[in-house]
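The complex is shown incomplete by one protein chain, all other protein chains being positioned as in the whole.
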Amino acid sequence: MSRRQREDGAVWVFGDYRNYFQNRVTLQLLARARELAARLDTKVAVVVMGYRVGRWVREYVAHGADVVYVVDHPSLKYYLVQTYTRLMERLAGEHQPRIILVGATGFGKELAARLASRLGTGLTADCVDLTIDEKGRFIQTAPSFGGNLLAQIMIPTARPQMATVRPGTFQELPHDDSRRGEVIKLPLPGDLPPEKARLIHSRRVKPRRRKLEKARVVICGGRGMGSKKKFKNLYELARLMGAQVGATRPVVYQGWAPEEALVGQAGRDIHPEVLFSFGISGAIQHTAGIHDAQFIVAVNKNPAAQMMKMADVAIAADANQVCLALIRELKARLEKKK
Amino acid sequence: MNYEPCVKHKVVRNTVRDFAEAELRPIAHEVDKNSRFPWEVMEKMQGLHYFGLQAPRELGGAGLDTVSYAIVIEELSRVCAGVGLCVTVHNSVALYPLLKFGSPQQIQRLAPDLISGRRIGAFCLTEAGAGSDAGAVETLALPCDEGYLINGTKIFVTNGGVCGLALIFAKTDPDHPRGAPSVLMVEKERPGFSVGEIEDLSGMRCNPVSSLFLEDCLVPPENLLGRRGEGLRIGLSALDTGRLGIAAQAVGIAQGAFEAAVRYAKERQQFGKPIARFQTIQNYLADMATRIDAARMLLYRACAARDQGQPFSAEAAKAKLFCSATAREVCNLAVQIHGGYGYSKEYEVERYYRDAKVTELYEGTSEVQRMVIARDILSAPA
Partner (left out) sequence: MKLVVFLKQVPAVTEIPWDPASGRLRREKAPGMMNPACRHALEAALILKEQHGGELTAISMGPPAAEEILREALALGADRAVLLSDARLAGADTPATSYTLSLAVRAVCPDCDLLLLGNQTSDSETGQVGPHLAEELDLPSAINVEELKLEGGVLRVKRLCDNFLETLEMDLPALVTINTQGHPPRQVPLGGVEDAFSRGEFLVLDAEDLKADLARVGMAGSAGRIVKVYPAGGERRGELIKGAPKRCVLELLERHGDRLGGYLRKDLGGER
């Protein structure tokens, strides 16, 4: 367990540039890092590793980095977790950051976990907020063990303090070409242990779930729909509304809806104009993904369910019955116009 | 609320519950509504030893103790009583008698198909004129040179519509009115064996209960189970074990209905709050929970007695008597708690209510159970 007490180190962000332009998590983390650094009276640094990464270096400076550490080498062309971990460890050892933030992409989570073990420090996953409290302590807010709970965590002694953050949690700063930052180019150390995992083949695949994330109208269904057969009614309603169908984790586990429909922390964040929520209780793993909806209509037999409190209009009735009634009513109104 | 004598019983329960929730829950309503025997689930159960629950591991069974057996039947019946019925009848009153009274040759010849579930077993005792009065059977298995020629009609045969091997309770001596009842094993392929219409029963409708017709059905001498005249002994022994299975069914049905009632009481709001906050409902739930616990204890006690090699007829009768009454009472209260919705087929409790009643009727009515218990009391030395 690391007990380094270096308290004037910088706030670091791992430069995850794969899938840029869609993947903007590094820019989002940079924005929050700037706030943290301001409170702590220190700088923001980004670590960029790869091959021909000049473009990302400029992006990161324009989005808030004071310092960019760059390791540019052909052998780093593809993301390889053991190599990147050892490199980050070297850099962290030399420059002693106080905080390291990593975007919770698939690679980021693996990298952050391996790095935390390497550095003998802790790691808080999927933080929904990062702040400095009145005592100057770095506070990480993360969901706690299911349910609608959030936990605020602080790290008394271990350094650096590490956290992963989901894309979409923070808002990036506008691109500002006038910003200046220090770019420190570092060579690839010759004595890194060889990478034991070999990348044989890598192929970009179309993101499976974009429809749901881009949808203006979303209908989400939960266990309160009652059965797989009844859940299907939501698709009929979606057809009438021109909506996409999302689902909660229990429903996906039961096979009522495919994995791609999962909305929430482990699935998709959706940003619809209107969200219809049928038979959902409102566990935070789901509700974390729906905050951005402009207008929420929730249907649940239980008026006290958390989801009902989050809605603009809450209908206390059987979810499937309301779905069917809504289908009938919309059919009557929409088909009448023809 | 579950009394778990040991970790093994907990794991057995979890295993069967997972299976029942995954495979039976989605179809329970439909198989009851359409009186459909779920072959697709039965096939999955074959590979998981459900058809040889207490058969030895060396023969391909699961080798479970009797408490574990009861837990399996309870957990199946908690979701789909008709399937629980199929499994318990097959195990207790078809396979078990074969393993206990059969010769090594008979076991070698017939047990593998039963244990693997390739053949489903049925036990045929009841006739139009012989219900509780088992000695009044008229089916005759006439001894002849080639074996036994069987004539008669059996009714209300559980698993009748799908059975591959039927144990027929018949008299073998036509000259005596209650002449030497014996058990003959009849494979369904035997000429002269046919299945009648499936009964249209109130509950457990996915189980194809039917009549079986035996018309000059010839079976070889090696199909006699045990000795001629030993039928009563075999039958009673089978029923002692069978009653544990029925009691387990009843506990499962009660448990399923109870859980539905608790869920409903928490969700249903009247007069501004969930009905679970009203004392009357709370009293009902408390009574239901207590009765189910007591029933389970009584059942496990009888199961443990059997495993310890002690006589357990009276204990099994008490368990069956009490557990079946509990099922009826709990299901009645469960429907009551649901109010009008409890009377609708949209809600599960309606089916549990129908399923519960027969547990007081088959494998010995409650009156017969009392007979057994009273006899045990009065035969004890003063």
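Going in written order, the chains are labelled A and B, and every chain counts its residues from 1.
We take it that contacts are C-beta pairs under 8 Å (C-beta built on N, C-alpha and C of every residue); 3 or more make two chains touch, one makes a residue touch a chain.
This structure is a prediction, so every number in the text was calculated from the model and none was measured.
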Legend entry - Candidates B:Asn14, B:Gln108, B:Thr290 or B:Ser344 - the one touching the absent chain: B:Asn14
Inset, instruction - Spell out, residue by residue, where the missing chain touches subunit B. - result: 7-8, 10-12, 14-16, 18-19, 22, 44, 47-50, 53, 57, 60-64, 68, 72
Legend entry - Absent-chain interface as seen on subunit A, which is shown: 1, 18-19, 23, 81-82, 85, 105-107, 109-118, 120-126, 139-140, 143-158, 161, 195-207, 216-217, 241-243, 249-250, 253, 259, 265-266, 273-274, 281, 283-285, 287-288, 291, 294-297, 299, 303, 308-318, 321-322, 324-326, 328-330, 333-334, 337
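FYI, only the chains that are shown with their structure count from here on.
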Inset, instruction - Would you tell me which residues of subunit B are touching subunit A in their complex? - result: 26, 267, 269
Inset, instruction - Write out the stretch or stretches of subunit A touching subunit B in their complex. - result: 227-228, 301-303, 316
